[in-house]
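Of the protein chains in this complex, all but one are displayed in their positions.
== subunit A ==
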């Protein structure tokens, strides 16, 4: 009985892995193929003649590098601001009794439910008037706003888990409110802060609709938007190899971050759910 269960588990596991990872492997494989091969009409799974040309081209492509820089800059700034604001807001929501607390929380949720697309038009007009169109802040602000609700909700759950006494003990021990927050509460909420930071970073890194609508040059265009301009000289022969390579290059930072913070995220995602 146990044996059969094991086999079943493994079959299921393999199926899911194939389902999820096959496209990724396909992209990676594509990135090592030459133009001749991708245009050849009878593509095989593994590259016949692996080449690093695509990587060389992509990394010497000024537009792509500019977009990569924009992506990093915008995503990091948006993440940083979102986490700072969310930490302060969540702390207030978890600890203080004030009027309109539920309103703040439900409003935050409402923002999260708002479809991004419906805001593109108004934002486009506003940003042009304010001179924010095609600038870093023009993307940082909406990214931050859209990720704040999730970050606030995640962090509120974390702060609620931290016993009040912890902070009171710190105060009795001689800490000011700010010292208690910084030396006791923030370290304890670190898994939550990491979780919120990573979720925010993912959103900002992957976002496409706003990135393409609110930018016009490589001065502030991010990688997802920039990729849509990779059409190549021949409309009938898109540079599949280069697109795949670019995709691989933008995925790498995400994978690195996830691996770096894997333990923290797992701890973060579960500790919110089950009381330790």
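Here is the rule we go by: a contact is a pair of C-beta atoms (placed from the backbone, for glycine too) under 8 Å apart; a residue touches a chain by one contact, two chains touch by 3 or more; residues count from 1.
Criterion: contacts and distances are computed from a predicted model.
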Undepicted complex member, UniProt protein name, chosen from "ABC transporter ATP-binding protein", "Anti-sigma factor antagonist", "Response regulator receiver domain-containing protein" or "DEAD/H associated domain protein": "ABC transporter ATP-binding protein"
Residue among A:184, A:199 or A:214 touching the omitted chain: A:184
Of A:21, A:84 or A:166, the one touching the omitted chain in the full complex: A:166
Residue in contact with the excluded chain [from A:6, A:44, A:176 or A:216]: A:176
Contact footprint on subunit A, counting only the chain that is left out: 163, 165-166, 168-176, 179, 183-184, 187-188, 190
